[in-house]
Structure formats: C-alpha cells, structure tokens
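Presented below is the structure to which this report refers.
Missing here is one protein chain; the remaining ones are kept as they sit in the complex.
When the chains are written out, they are named A, B and C in that same order, and each has its own residue count from 1.
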Amino acid sequence: MTDVLKVGIVGAGGYTGAELVRVVHAHPRLELAYVAARDNAGKRLGDVLPSTLGAPEIANQVLENFEPEAARALAGRLDVVFAGLPHGTSAAVCGALLDQGLQVVDLSADFRLKDLETYERTYGKHPRPELLERAVYGLAELHRAELAGARLIASPGCYPTSAILPLAPLLRAGLVEPRGMIVDSKSGVSGAGRKPGPATHFAESAEGIRPYKVAGRHRHTPEIEQELGLAAGAKLNVVFTPHLCPMTRGILTVAYARRKDGVSVEQCREAAQNAYTTPLVTVLEEGRLPDTLWVRGSACAQLAYEVDENNDMVLAMCAIDNLARGASVQAVQALNVSRGWNDGLGLPVLGQFP
Amino acid sequence: MTDVLKVGIVGAGGYTGAELVRVVHAHPRLELAYVAARDNAGKRLGDVLPSTLGAPEIANQVLENFEPEAARALAGRLDVVFAGLPHGTSAAVCGALLDQGLQVVDLSADFRLKDLETYERTYGKHPRPELLERAVYGLAELHRAELAGARLIASPGCYPTSAILPLAPLLRAGLVEPRGMIVDSKSGVSGAGRKPGPATHFAESAEGIRPYKVAGRHRHTPEIEQELGLAAGAKLNVVFTPHLCPMTRGILTVAYARRKDGVSVEQCREAAQNAYTTPLVTVLEEGRLPDTLWVRGSACAQLAYEVDENNDMVLAMCAIDNLARGASVQAVQALNVSRGWNDGLGLPVLGQFP
Amino acid sequence: MTDVLKVGIVGAGGYTGAELVRVVHAHPRLELAYVAARDNAGKRLGDVLPSTLGAPEIANQVLENFEPEAARALAGRLDVVFAGLPHGTSAAVCGALLDQGLQVVDLSADFRLKDLETYERTYGKHPRPELLERAVYGLAELHRAELAGARLIASPGCYPTSAILPLAPLLRAGLVEPRGMIVDSKSGVSGAGRKPGPATHFAESAEGIRPYKVAGRHRHTPEIEQELGLAAGAKLNVVFTPHLCPMTRGILTVAYARRKDGVSVEQCREAAQNAYTTPLVTVLEEGRLPDTLWVRGSACAQLAYEVDENNDMVLAMCAIDNLARGASVQAVQALNVSRGWNDGLGLPVLGQFP
Partner (left out) sequence: MTDVLKVGIVGAGGYTGAELVRVVHAHPRLELAYVAARDNAGKRLGDVLPSTLGAPEIANQVLENFEPEAARALAGRLDVVFAGLPHGTSAAVCGALLDQGLQVVDLSADFRLKDLETYERTYGKHPRPELLERAVYGLAELHRAELAGARLIASPGCYPTSAILPLAPLLRAGLVEPRGMIVDSKSGVSGAGRKPGPATHFAESAEGIRPYKVAGRHRHTPEIEQELGLAAGAKLNVVFTPHLCPMTRGILTVAYARRKDGVSVEQCREAAQNAYTTPLVTVLEEGRLPDTLWVRGSACAQLAYEVDENNDMVLAMCAIDNLARGASVQAVQALNVSRGWNDGLGLPVLGQFP
C-alpha cells in the first residue's frame, strides 16, 4: 500500500482530460505529476479548468507543450501517462513514451483496432503499426488476463463500451444470432469534444435530437465489430446508429439482436450476471430499465434485457457516462487491473444524482 | 372564403390544448368559441395558459366543465370540437357531441384502432364501439379520400405519426420486408402530459435519456401495426422502443427494415417523394438527416433514408414536433382536408428556430 | 388592404434572420423577396435554415452576398430591408439602402444611440454619423409618434427592451428615484449569436448560469441609460448585470429602483397599464410573476411589479423572448407602426407553450 504512481496527462485541457484530473486526484495510489495541453501550454490548469480551483496543488500545475521528443525527459519523472489526443497524433506520442519505458494508457482510437488494414481504412496511415500487437484493449471485464502487466493500454471508445458490454455475454453464450445486430446509441454533447462547432452550440443542441454518421459511417463501427466478433467467435457486422442528444453526459444504447430458439429474458440476464462479477457493471432487475442520469460521473455501467416475444428479438440495453465509464474512469479502471488492484480502486462508483 | 367555423376545445388546459389554441387562433377560417377543462373549470384561459395573455379575446374566455350531457347546448353554437381527453373518457364525450351533429376531431386513442378486440386488449372497455367504423384515421397523407367530409376524425398518436410516415411508402412500394421492423423513437418530455410526476421532474429528466415500455408494452404499438399493416397489405408486428429524451418537444424515430434484394436509397427516397406531395412532409436530400429542432412548432415532418449495405438494412428516419405534427397541428390538418381546404391552411409551416 | 410590401433581409442566416423569416412569412402584408448572408452566399435558405423546408417558396430562395454597392440594384425591387448585421458593418449597409430610397429597419446598435460621442466610446468610429438624427428608436410603445413614416428605424437591443419597458412608466410617473437603479438580466444563449464559441458550447452552457460584462462593461448599458433618461427627463446611470442562462430563448429582467415616499405596488401597476394600451405588453395581475417560457416566440412582453416594504424598493420585472420581442418581431412591430398599421398586425401574439 505504500507505492504511489506518478501520473502524467497529455491532453489535459479537454473533457476527457478534465475527467482524468478528477479521477486521478481522488485515487489513493495515483498522484498527478505532469499535465500537458498544446493549445493552452503555459497556462495553469486552474485557468483552463476552474473546476479544479478547490485543489490548489492541482490548479497551480502549469500545462506544458508536450512533443514526442520530450519523452526522454519524462522517463524518470513519471510511471504512467494517460494520452487524451486526437487519433493519428496519439500513436506517435504514445510510442515515444513507451520507448522510454513508461506505461501508457491511450484514450484515442490508435491502438484499439487489431487489424492494421481496418485501422488505415478507417483512420488513415498508422504512425507506429508495430505497436498494435503489444496494445491491450482496455475493457477490463473482457480482457482481464491480458491487462495484467500491460504497458500499452488502448482504452475503449465510448460508444463501443456501451455496445459491447450488453451484447458480448449474449454472443459468448450463443443466445442471439450474431448477424444483423442493430446498435442504436444516444450520446450527450460532451462526446463531440470541447472544441466549439455548429453541432454543439447550445441553441442548436437543446431541444434537438439527431442521428449522424449512420449506416456504417461512424468510425466506432469497426471497433464494435472487432470486439463483438471476438465474443461470437466469428467476424460479424453491425448496424450502428449514433445520435446527439440534448444532454451533457451519458450514452444510452439499445441493441437489437435476433434471439435463438426460445431464449428467455432470464437467460440473457443470467449470461450477463455470470460475465460481470464486479460491481462496476450492474445487471438491473426485471422491470427496471437503464437511465443515463443514474450513472452520471460514475464508473458503473447499467445493463438491462428484454425479449420481444412477437418478434423474437432481444433488446440489450446499456447506460454509461460517456466521459467516465466511456473514457477517463474506464482508463483508470484498466490501469488498476494492469497493476493487480481492484477494478474500482479509487473510482467514483456512485452516480452523482440528480 | 366567407365562412368561419366556430370551434370548441374540450381539454384545453393541457399541452395539446395549449397547442390547439395557438393553431386555431392563427387559422383564418377557425374561431375559438368554447373552451372546457375539468380541473380548471371556472378559470380564464389566461390564468391556465399565460402564453395567451397577448390575445385578450382568447385569454379572457372562461373554461367550462364539459359533461357529455351538456352536448346538446353546444349544438347550435359550434361547428367542430377538438377533444383532448384521456382515452376511455374521450369516446363518450365525442359520441355525445357527434350525436348532436357536431363534427369531432378526437386527439385520444379511442377511435384510432379499427379492431375492437385490439382496442379492448390495449385500453380496456370501449364506451361507444359502434362508432369505430365511422371514425377516420386522421393521417391526411394516407387517408385523404376518407377524410373528405368525415364527421369523426381520430387524430393519430405522436409516436405512430413518426413511424408510419417514413415506413408506409417503403411498404406500399414493396421495398422492405414487412416482418421484424424495429421502430426506435425518442420523445420530448411534453409527450408525458402536463400532470407532474417523478418521470417528468426537471432534475430527473435533464441529463437523462431512458427507454420505457419496451418490447410491445407501449399502447401505440398496435396503432403502428394497424397502419403499417394497411400499407403492407398484410398483418405485421413491429418492435417498438420509446424513449424519454431531455427536451420539451419533438420525436425522432429511426426505423430499421430489411431491404428487399438490391433496393437502393434512391428508391426509398423516391417512394417517399411520390407518396407525399404536399410540403407538410419533406424528404430530405442525400446527406442530410432529420433533427427535431428543425420542426419545432411546425406542421412539417422531415424524413430521410439510408441503406446500410453491409447489413441489407434500410434506415427510415423521421423528425416531428410531438405536440404539433404529432398532435394538435395534425388534428387541424385533418380538419382542413375534411373541409376540402389545403392541408396547410393556417398552419405553422416554418419551424421556430432556434 | 391591397398593398403588400416587398421585403429584403440582409443577414438572413443568423438567429435574428431566422426569426425575421418566420415573422415576415406569416405577415399578411409582407412578402419575402430578397435574402442575403455573407458567409452562406449562394446557398438556398433551406440549406442554412432547414426549419423553412415546409415553405418551398421561402426555402428555395438563394442567399446573395450583399455589398453596399449593390444597393442600387435593389431600389426598384424592394420596399423595406431588415438588416441583421454586426454593428459597424451595418451603418454603411443601411446608409446605402436608405440613399436608394428604401425603408430600413436596422437590428444592429448602429443607430440606437443619439449621442455620437457615446456611440464612438462604446462601439468605435461610426461610418455614417449624419444619419443618427434621422433614425427613430424602434420601441413602438415609447416612440409611436416619431415612428409614423420613419424611413430609418433603429430596432432596440434585447436587454434594453427588457429594462426599458418595465422602468420607463415608473420614471415618467415619478414613482421611483432615477439614481442608482439596478438592472439584473438573464438571457438565453441564442442572444450570443449563431457563431459557435466556448461560451455557447452546450456542455459548458447547460447546468451553468454566469454573469458577464458586469459593472458597466456591456454595450447595452448606454442604450438603457439613454431611454430611461428620456423617461426620467434627466441623464442617469444604471448598474447593468447581464447573465447567460441555460436556455435557448428569453430574457428575464428584475430591476430594482428606490421608491419615492409611500409609493404602492398598485401605483406602479397602474402607471404601466396606462403607459401600455396595446396587448403586446401585459401587466400581470397581483400575485403573478413573469416567466420567459410564457412569451416564447411571441411579440408580447410580460411585466410585473412588487414593492419590498422593508427596504423601500420597487421590483420592476419583465420577461420577453430575446429573438422575438427583443429583436425580430419587435422590428416588424416598428415597421407596422411606421406604416400606420396595428402594432400586432401579422405578429405571433401567443407564446409557444410549452
């Protein structure tokens, strides 16, 4: 219990950065020792995130302008770095840090896809393709063994987390058809990042819900397919429909999968309960459906299942906080598991309600 | 152009009532002559709906306590009555008014379902079953001929409107499989009505999106099935998933239907364009997806189609304002058509943006 | 009743532009004949404002790139132009149109301040100072006589409208001390305009209310002081505190003024009722306080008064829709009055509730 890891955050000025700061600060075995953010380099963290002003030891840290060449200087100073950078940029940064012996948790998409061709079709040229095989997909519930001791963790995307958690147990248990599954997801506006644009203007977000990048055009589609394919034991495709919903945080996913003969809702629920034994995934009791409000700020995912008997369809539902379980808190959960600690060590497990 | 109809609204104190008042007031051939609301009887409309205070001739009308026995007294005074009452209650009221020779537009579910057994399984005993065959389902785009001269109009439900408009043309044209369609709908909180309850508390609605009454439990399911069955020419079932979304107005529906061999998105769009020739339904151009914000307060529905080639799935999407196109404005549209007027006469066709 | 004015809107792609389009379209004596918007020139209005798609005669109009030199070409085509441009830019445009004999309603600040020095201290160099004396401040309730036949109307700012309407009658009637009045105003986010920025990001606007440009730094301060000074018959200063509030539309102002000896709330209410005789300003009855929700989308302002007996303070309160009564609808009201029509001709007088 004596060791405390020195933590760096590269990309600390955005929403996932803010959430990382909050979680690292509350964690008994992590200490924030370095923050970087290109656009705000030279400012104090408290200027960019006034939410930190109540903790002067955090707020007074000065944001640095991290370049990959500077990785060497961090070698002795830090134990682990969280990278919250755009894809493409992130791989080079993570690679440089890894080369210096630092443990890296990457919140971008750069190391999530195992197949280089799929990556490059989706995101463009990969700067460090040789690292793909060393990366572990950081969904602790599904990759626990691989995470032990992992030095490069690819923290899952927000939408994929909300789709994989409810569907993987059904596929593993052979309860649903792996073909033709539909993933209908609704995300809060913070998922679009901190940079302002027309789609995130309050006056054009409030009172409006809209689908976007439907029919396979969203880049999270292959990530969902990879992990659900692993669970099913065979390649598969999904129909993925993301929506922007007028709220700040949260993702609600309702996934539709054709049930195999006579499968009951109890079987679905049991499969999930057996798959998830830590309290960070809750399988809701019969009659209760998930709500993003109940997991706001929390490490927990809430799952529920229903069967539409007239249509032989299983509804697999999941609510998470996109910035917490869907990004920063999950990244720390993966670190916890990589270090042999409890999944939930130091994490917010209660939602902030209301 | 000389005639003006005298209009009554029974149930004027709720949200659909408020929207009816707004639309009737702006309509060049309708004059609000009678308002009733049980809970607020004796108050002036302006006390219950201070949004009307800018029109004293409206605001100063006193809400009466309408009972079916009072129908006779309205016989000479009114031409048409809109009833915005709970199902079960509404049928008796509408029947009494109809018996007195008044034209009735019912916004409840009481006359929407053609099959008595389905009605009673869904809603309970029907007080005036003999009227079912006289009622016309008030979706003008699909029942134009029947609406001409109709004396009893059953104005469609909000969710059904958003599901039927995008799917009916595909089914009529035989472009999609009628079996196993999924209707995933997200509604604003006003859809739950004006009576306060835990689910509509601001603090428990903001920042939360949640599914409810899934897997066939929502009462709008048979209504959707009836109308889509008519379009398909055969009985069918749908998976219907309603959600409560943190906004006041609007419904966004994304429906999923398996395409028939090689059907293209252009074919889907064309089918809809051919089906809908008034400007009250807009089929969006390629690359644009619907947004509830764009139809706020408007009579218009916005439709869009996409095909997921990897999964042979058609996405049929629709945005409406649940209180306007999904209820009160659509009710006046149906009246317009019943009188031989243009669909859009006097209706708000521009959305209130932002 | 035969004439219809041909209307142009310069700056049609922003929020006040959108609201102008909505109001002009509904007006029986105005016809939208020309739209311009620099950033979106060449696009159809329906591409920039999909809320107009239900009215193809509007949506299909192509946005032009208006430059002052082009004013001559509009001379014969249009009767009146509404300019929704940034201050500084607007004066040159309005001047060029005026030079061609067009009537101009300017929604910018360029012609609101009568005193050139105050203008230039607040906004910078004025491009057409010689026009200041020709401009009429377009608050119809206070400048009715001057508006008759006016060719250059300076439509009031949103905050000033909400401050002047409740306070002017008290000052005119000598019921309150003109010194040291406080105007505490809360505006919806649309008041910040359509251009995205950090302050209007949904994730940083929802769940946050914040004051900004307090203590005399907001440019609407001298405008409020000018008009209240006119009402009081002497120069005065006010403490003006604007806030950004997590809603799209609306301004609520609570103003505090020291009452003169023994003034009662009834005297305040009476002064306002006597001052405002059209239904576009409602003085609420005792016991009711204004709410921005009740005037959403409406031409109406709702006023209320209270007296704090322990502190000899009058509270003068006002709710308006910042884009409607606070900008575009009020601009058309001023045009109505300039033409000798009723204030409310063609305007939305009912709020869109909820």
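The rule is simple: contacts are C-beta pairs under 8 Å (C-beta built on N, C-alpha and C of every residue); 3 or more make two chains touch, one makes a residue touch a chain.
Keep in mind the model is a prediction, meaning the values are calculated, not measured.
Interface note: of C:His126, C:Arg194, C:Arg249 or C:Arg339, the residue touching the hidden chain in the full complex is C:Arg249.
Of the listed residues B:Lys114, B:Arg144 or B:Arg194, the one in contact with the hidden chain in the full complex is B:Arg194. For the chain missing from the display, the contacting residue among A:Gln61, A:Ser90, A:Gln302 or A:Gln330 is A:Gln302, taking the whole complex into account.
In the complete complex, the hidden chain is touched by one of C:Ala41, C:Ala215 or C:Ala234, namely C:Ala215.
What chain A contributes to its contact with the hidden chain is residues 15, 18, 21-22, 25-26, 49-56, 58, 190, 206-207, 248-249, 279-280, 282, 284, 288, 291, 293-300, 302, 344, 348-354. Looking at chain B, the residues touching the absent chain are 15, 188-190, 194, 196-198, 200-207, 246-248. Counting the whole complex, the residues of chain C in touch with the unshown chain are 180, 182, 184, 186, 188, 203-204, 206-212, 214-216, 237-239, 241, 243, 245-250, 252, 254, 256, 258, 289-294, 296, 306-313, 315, 317, 319, 354.
By definition in this document, only the chains that are shown with their structure count from here on.
One finds 35 Å separating the Cα centroids of chain B and chain C.
Chain C has its Cα centroid 46 Å from the Cα centroid of chain A.
Contact of a single residue of chain C with at least two other chains is seen at positions 15, 190, 206-207, 248.
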